[in-house]
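Every protein chain of the complex appears in place save one, which is left out.
Up next is chain A:
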Amino acid sequence: MAASIARVNLLPTSRTLASGVPLAPRINNAIPTGLAGGDHGHHGSAARSDVPAAWTFKSTARGHVGRTNALPTSSSYQQRFLSTTPTRSASHPMAATTGTHRTSATGVPDFTPYKAKNAGLNRTVSYFMVGGLGVLGASGIKSTVSDILSNMAASADVLALAKIEVEMGAIPEGKNLIVKWRGKPVFIRHRTSDEIDEANAVDVKSLRDPENDADRTQRPEWLVMLGVCTHLGCVPIGEAGDYGGWFCPCHGSHYDISGRIRRGPAPLNLEIPEYTFNDDEEKIVVG
């Protein structure tokens, strides 16, 4: 019974080579490259001691393909080959030659060389690039906006014309001076005390545009007004009209000695510009 169970699954040696080594065809005793042992933790990568030397057999297998030949014992058999070696040599770029593990037989490459060495550095660099673009964009927008605003701002020659100075000593009492300011005439009258009294004597409630004379002047003896009729923009004539002030010749508006509208089509008193007194230099600064 025991004899019938026995299996002979290797071909017997058929002959002896000239070197005295028995020939076993179709049996590859070579250890496949990469599976030779030493790379995964063992000390030394020398060949295994229990492997027969290369000259002891003749391999019919080529290169790195190892085959295990399993033969049935029946008389009519077919050879079956199982590939037990990955078809990739150790010199392949995808193979980890220095790593702890070789690529597996499933063919999944080893991506260890491509993994980030320092994830924190990668993250910092990524955010820095985004932030750097933000910095450049923000400075560009700021430059554009400030350029547009400075383009709209008044230029130096316009600003130089924005203010005028009038010497107070050049205007005797009871006289008008007309100066041009920002393209418009400005009336400056040095009023006498009689004219001031006359302006104050008017009943404000009876006026079309009720304003006190004190509200229209900073100093009663100096009256500074825009010389533009509030009706249609003509320039009134000084020391004329029924009320001793200004008279607009276009449509007959009469202004009194405080520049208030008294008769005619104009709806409002003559406008008061911004002005200040410079007492050190005896000047009125309009604007």
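The working rule: a residue touches a chain if its C-beta (ideal position, glycine included) is under 8 Å from a C-beta of that chain, and two chains touch if they have at least 3 such contacts; residues count from 1.
Everything that follows uses one rule, which is that contacts and distances are computed from a predicted model.
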### Query
For the complex's missing chain, which UniProt name, "Ras-related protein Rab-21", "RNI-like protein", "Complex III subunit 9" or "Ubiquitin-conjugating enzyme E2 G2"?
"Complex III subunit 9"
### Query
Hey, which of A:S139, A:S193, A:Q218 or A:T276 is the one touching the hidden chain?
A:S139
### Query
Out of A:T124, A:N200, A:Q218 or A:T276, which touches the unshown chain?
A:T124
#### Entry: On chain A, residues whose C-beta touches the chain left out of the figure
118-121, 123-124, 127, 131, 134-136, 138-139, 142-143
